[in-house]
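Rest of the complex left out; these chains stay put.
Chains: A, B and C, in written order; residue numbering restarts at 1 for each.
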Amino acid sequence: MQLGKIRGAIHSTINHSFYNGRKLLIVDYLDYKSKPTGEYVIAVDTVGTGAGETVLVIDEGNSARQIVDRANAPVRAVIVGVVDQISTRD
Amino acid sequence: MQLGKIRGAIHSTINHSFYNGRKLLIVDYLDYKSKPTGEYVIAVDTVGTGAGETVLVIDEGNSARQIVDRANAPVRAVIVGVVDQISTRD
Amino acid sequence: MQLGKIRGAIHSTINHSFYNGRKLLIVDYLDYKSKPTGEYVIAVDTVGTGAGETVLVIDEGNSARQIVDRANAPVRAVIVGVVDQISTRD
């Protein structure tokens, strides 16, 4: 998993029933100090998050399909949780 | 998923029935501000898009096979939708 | 697999039973001389490791699911061992 911050949303018509009513969010990847890396991913929201929140993203098809509980979903990246706390030592 | 812009098409004879009549498009990857990143992918079109359009690309084999509804298709990257709107905050 | 060093932990509520009671660690990737590369991953601990330790990380869904012995776990990266010794020649 990686840390990410919600930047916004994408509106697009995807011709597959899995995407009916799904929210697609633009997530900036963060480094371990919570700074944006410049990379991003468009991920399916599964936790009801919004712009500015720090989240965990998992980017693997089979994991994503387990999280959304749909074995045949065409999905690779999902937001799996809001980050409550990051504890690090340097 | 990633944002992309259609740059053009590839003409090639691929010796597998899945590719009969399929359109292969060159897609420039875009950053979240819709600027090309310099990276690209050759993706199967599933939405009838054309040069210059901004699209969503999913690059994972099992997702791609669900989108084209062929469990055995040798395909990894597909265009899944045209982007209607991008809502971001900086 | 890659070498990593434990930097800290992430606290997040993940809405999937697999993550009940699991420790999520921030792991800095190391080069073969044990210097941080600047990249990191958030991995599930399977060995009871802690901050500062050098570990082996495997980042592939099906391998991770074998290590945690849960065929349906939504997991991609796991810590599989503490490194006892690195023997190299330059």
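We adopt the following convention: contacts are C-beta pairs under 8 Å (C-beta built on N, C-alpha and C of every residue); 3 or more make two chains touch, one makes a residue touch a chain.
Because the structure is a prediction, the values reported are computed rather than measured.
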Subunit number of the complete homomer, 3 shown here: 5
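Heads up, the rule we're going with is that only the chains that are shown with their structure count from here on.
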Whole-Å gap between the CA centroids of subunit A and subunit B: 20
Cα-centroid distance, subunit B relative to subunit C, in whole angstrom: 32
Numbers and ranges of subunit B residues touching at least 2 other chains: none
Subunit A to subunit C touching residues, read off their complex: 1-3, 31-32, 46-47, 56, 58-64, 66-67, 80-90
Subunit B-facing residues of subunit A, complex: 7-16, 18-19, 24, 26, 28, 38, 40-43, 51-52, 61-62, 65, 72-77
